[in-house]
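Below, a portion of the complex is reproduced, with chain positions unchanged.
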Amino acid sequence: MAGTAVQHYVRNAWYVAAWEQEIEGDAVLKRTLLDVRRILYRTGDGSGYILLQDRCPHRFAPLSMGERKGDAIACAYHGLEFGAGGRCTHNPFSGTLPGHAVIDSPVVLARHGLVWFWPGDPALADPAAIPDFSFLEGQDVWRRRSHFAGDYELLADNLMDLSHVDYLHRRTFDTAGTHHRSTHTVSDGEGGALWNTWRIPEVRRFPVLEPHFADEAPIDQLTEMRWNAPASMMLRISWLPGGGSERDARYTMVNPHIITPETRTTSHYFWTCAPDAESEAFARAVFEGEDGPMIEAVQGEMGSSDFWAMKPMILKGDVGAVRARRRLIRLRHAEAGLQAGDEPTSG
Amino acid sequence: MAGTAVQHYVRNAWYVAAWEQEIEGDAVLKRTLLDVRRILYRTGDGSGYILLQDRCPHRFAPLSMGERKGDAIACAYHGLEFGAGGRCTHNPFSGTLPGHAVIDSPVVLARHGLVWFWPGDPALADPAAIPDFSFLEGQDVWRRRSHFAGDYELLADNLMDLSHVDYLHRRTFDTAGTHHRSTHTVSDGEGGALWNTWRIPEVRRFPVLEPHFADEAPIDQLTEMRWNAPASMMLRISWLPGGGSERDARYTMVNPHIITPETRTTSHYFWTCAPDAESEAFARAVFEGEDGPMIEAVQGEMGSSDFWAMKPMILKGDVGAVRARRRLIRLRHAEAGLQAGDEPTSG
């Protein structure tokens, strides 16, 4: 019934902080994640990562202004040093280490080239709950990050309702209404996943499909977007002989679309593309040139208003996005100790 | 006694959205009016205008990012189309039109070259209540709009107390204290107008007056500022033989000074000038070079404070401006269902 205030973000969930490749050697990466300014660096033996709030607990100096001393970081203001677990490892004012002064330091670990962190209760941080992005292992792709001035749920909405491709991306993808004649289903998957599936009959014979579909028979496209809370998505597109089943897929593309909130109105977007400049430029033209401006304009319209309080018009294509949004509300309620039917209070 | 919260703006009133000439052909004009981002365009048959909130009710995309489809506008995000009255005219997700999803679309009509709109109850929108700017009809003038970073009431104050001309505009108008020796009266006029009148004896013999006052006898100036709520003003200046009555006027100039709130701290200012570059440059030097910086500085001093809460010093010259401000308060109270004596609550 009672419970604490509902937080803006789900706390007990895995989020992506960075691509591993974004951290060069001993460098310290500054990044704001879920409204908190953080620093991220690799331990000296290369065995793991340290993720700290970018703030000395003494006088609130950003630790990113300091420098590494082994696996610790020294504050540039008065010389205090902090390391693994956010604990103080050196106090120039005394031989005693102030044990109570611990910097917020979420559980962090690398998997499949991504650095994941868990902002909630460390005791609940189960690595097995990290969504499966094992397909990235060994993929010859370029790993990239974009920055959008939009709330992470708006980015997820965009990816969970691909009908926008027919309109927003008509100049880049030229799908000519394809998505609007698809059969659309949404279903639950393992590990809390939501699967958003579009079956599109008789699509265009894209050049990349030629080797796989020599005959002139129709080609069906199966587009699947797998979502895991908070906003880690995998897009899989398969092409099959017309009327065939998923097992008949002759060609498949798989990509990550992982969103991490930077602040309440800005987001990090982790994606990949084929390893050449033309593919990257095309991806940026779509993501940063079409989706980005639209999402940022929507954010501009919304300001700091709550999405549901603005009474959006719900259409058939929204079912996946709406289920994802409702699941996040349930998770946030559960973390606040509220029953399912309770009204959330904004956190 | 009770009533609803007092709104910041009078709702049941005619406001100017634009000069008709600002909308070229089929173009869609974006403009923020009374805090609402709007689009304005002309119907295909040229018979009228459509004014919509610039926001798709589905996912809040700005419709101005889309494109016209006949008299409708198509959203660039998911293809929904909206037209007259803000009604949905095409839904790509279904054969059914979502009748409940209507975009805010105020009554709009053109008169005397100006596009007027009524943000309040459409049933009350009486075209006969539009203030008379018929003098604009056929006037060979340039029609212009300026943008000021000041509340619309500050701009009205400026126009309703022309004594500032002796100080703020002394370098441009060189009136040398003329206004401070005028006889000043304020009176009610037809249709809710306030007439602010200054009779100034023995003014300078401006070059423009030479053909009309061949003799050396004194010339009197009658300056009249007609105000209609919320801030639509007409300035009429007449020159008469010294001691003569209004009917003896030998030369008269009439100009519109119409203010529409853009936001609570910014305004649109619609004005005209003689149809040559020198006259426009002079008008801009006065309005944008002298009034604008002053009003914007005053707005900077006020921030988001209420004018009356700052306890302004009231002087004799303020009587017209103060009566206009009080009338707006009464209108806003009346719209909120409050009695005349009730205290307003800020909206």
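Order of writing sets the labels: A and B. Residues in every chain begin at 1.
As a convention for this text, contacts are C-beta pairs under 8 Å (C-beta built on N, C-alpha and C of every residue); 3 or more make two chains touch, one makes a residue touch a chain.
Given the structure is predicted, the values throughout are model-derived calculations rather than measurements.
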Taking the full complex rather than the 2 chains in place, the copy count reaches 3
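Definition applied: only the chains that are shown with their structure count from here on.
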Centroid of chain A to centroid of chain B, CA atoms only: how many Å?
48
In the complex, the residues of chain A that touch chain B are 157, 161, 163-164, 166-168, 180, 293-294, 297-298, 300-302, 310-313, 315-317
Going by the contact rule at the top, pick out the chain B residues touching chain A in the complex.
37, 55, 57-62, 65, 75-79, 91-94, 98, 101
